[in-house]
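And now, subunit A:
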Amino acid sequence: MSRRWDEGRRRRAARLARAAAVCPDKWVDPGSATALLEALLEPGDRVCLEGDNQKQADFLARSLARVDPARVHDLHLVLSVLALPEHVELFERGVARRVDFSFSGPQAVRLAQLAGSGRIEIGAIHTYLELYARYFVDLTPRVALVAAASADREGNLYTGPNTEETPAIVEATAFRDGVVVAQVNERAERLPRVDIPAGWVDFVVRAPTPSAIEPLFTRDPAQVSEVQVLMAMMVIRGIYAEYGVDRLNHGIGFDTAAIELLLPTYAEGLGLRGKICGHWALNPHPTLIPAIESGFVRSVHAFGSELGMEAYVAARPDVFFTGRDGSLRSNRAFCQTAGHYACDLFIGSSLQVDLEGNSSTATRSRIAGFGGAPNMGADARGRRHASPSWLKAGREARSDPGAVPRGRKLVVQLLETFREHMEPAFVERLDAWDLAGALKMELPPVMVYGDDVSHIVTEEGIANLLLCRTSEERAQAIRGVAGYTPVGRGRSRAAVENLRDRGILRRPEDLGIDKRLATRDLLAARSVRDLVRWSGGLYDPPRRFRNW
Partner candidate 1 sequence: MTAAELLAALFPSGHSVREEGGLLFGTGPAAGGEVAVVGTSGGLEVGVESALALSAFVLEVARRHPGRPLLSLLDSRGQRMSRRDEILGLAGYLAHLSRAVEVTRRRGHRVIAVVYGEASSGSALALGFLADEVHAVAGARISVMNLPAMARVTKIPLDRLEEASRGSPVLAPGLESYVRLGGVESIWQPPFSKALAEALARPPGPDRRSERGQERGGRLLALSVRERVREGEP
Partner candidate 2 sequence: MTGPARSFREATARRRLEGVLDPGSFREILGPAHRLTSPHLAALDLPVSFDDGAVVGSGLLGGRPVLAAAQEGGFMGGGVGEVHGAKLAGLLGLAERQPWAGVLLLLDSGGVRLQEANAGLLAVSEVMRAVLSARAASVPVVALVGGGWGCFGGMGIVARCCDAIAMSEEGRLGVTGPDVLETTKGVEELDASDRAAVWRTYGGKHRYLLGEADRLIEDDLSAFREAAMELLSARRDLGLEELEREHRHLGRRLEEFGGCADARDVWRAAGVEDPDRLPGLEPADFRAAVRAARRGDR
């Protein structure tokens, strides 16, 4: 009995044969897209529908949502961001049954409802890197539906600045006998550059409308508050300067935007240019423009792009990774890797933090997922190269002076003690436990685990958790920056004063910060218009961010 070793190829050939009846050519008529998918797909297939943080294969998602559920059903969807209404519709119509994903964004509430009613099976919620990793192990797609900017006659793909995760998906699918279908915005005679070679792509369809991209990383400086300015001053003085942080990633939010906008002013005044914030794993945040223009930033590798930043990025090739055509080349998988292994610091915000320093963005009624923050917001245990910042953090964390030296990543949680409507950000117990209980999840969805967190920064000060030696000390340090929340008011004044004496807790005045200087006047740009000015007119913000 000899075993057949090419089942995958045979199945692929069978799919392509069925598809040929509908679409004889590699270029598919948009009107036949649904028929093509019905021909290609088999019940129970694992399908990757490209839904990145920004770029969405929205036309293919719509086409898939229209298939006949009698023919195509019980699909296993794998995608990183479940953001479109069509994604949810697939489950409501029975086209898909199971999902493995990473982040759900705008569909978080509907997703929780569907999961609660049993209409959707959630395999697992991943971080981005985990999910891409599983594409190459046990979640390899049979069919991948991806999005690109343009394609030529042969089917070479040009992704434009939003390459994002297309290479990871196509690599996993094409080299394991899967079928790759791409939607493109236009057909071109010559591509500016080839991001995916034609040989890895089976079908191309020109979408009637360009694929949807949201400007998710644009923060209007006009909305940065004085409290955020104060916290940014503390981060720059108490962490970036202190550790000499030169390689880093910023989460998205007004808190971190404030830091970016304080580099050319406050950090410059402290003489920190050239010493901090040189290398970034970061999307092209418009709020980074002033820091780039004033010479802080030496390099930026990006997960994806940002609407309006195209011309600016193209004009700054010494800073950004660009193709021969001049436009940005982003790559989410590589950038996540860079953020994990090659950055000394991650700083981000969160909705809730408990007394162990665990943080979560989950609430009872939403399944928001993780995205990439945990990849960045975790100590890289596999890291072996040293840097001053990494070594210093490692020294602080080591209680036994005789132990083998090793470094630590700085993982900073930056948040105000109260959110809007007086919701306390510090809690005894994360809402994530309730969500896990209600949906019978195996783990409460924790964004960043407390033992990975090195510092917590609030308007009250900085808690350095690396220096805490017991869980009791840690809890008091966290209470010490938790302000007037119930958690904060539960602190022991004596214990907190002791922590302050030891430099574990540092108030703004301990850092030499005059709170009265914490005004918006310190921001290098106070409006989107200012950002445009800094960019010399190269930044072209989306209309909704303009007031001119």
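Keep this in mind: a residue touches a chain if its C-beta (ideal position, glycine included) is under 8 Å from a C-beta of that chain, and two chains touch if they have at least 3 such contacts; residues count from 1.
Quick note on selection: all candidates are chains of the complex that A comes from, given by their letters.
Just so we're clear, the structure is a prediction, and the values are computed from it rather than from any experiment.
Novice: Quick check: counting C-beta contacts as defined, which of 1 or 2 touches subunit A in this complex?
Specialist: 2
Novice: Which of the residues in subunit A come into contact with candidate 2 in the complex?
Specialist: 222, 264-265, 520, 523-527, 529-530, 532-534, 537, 543-548
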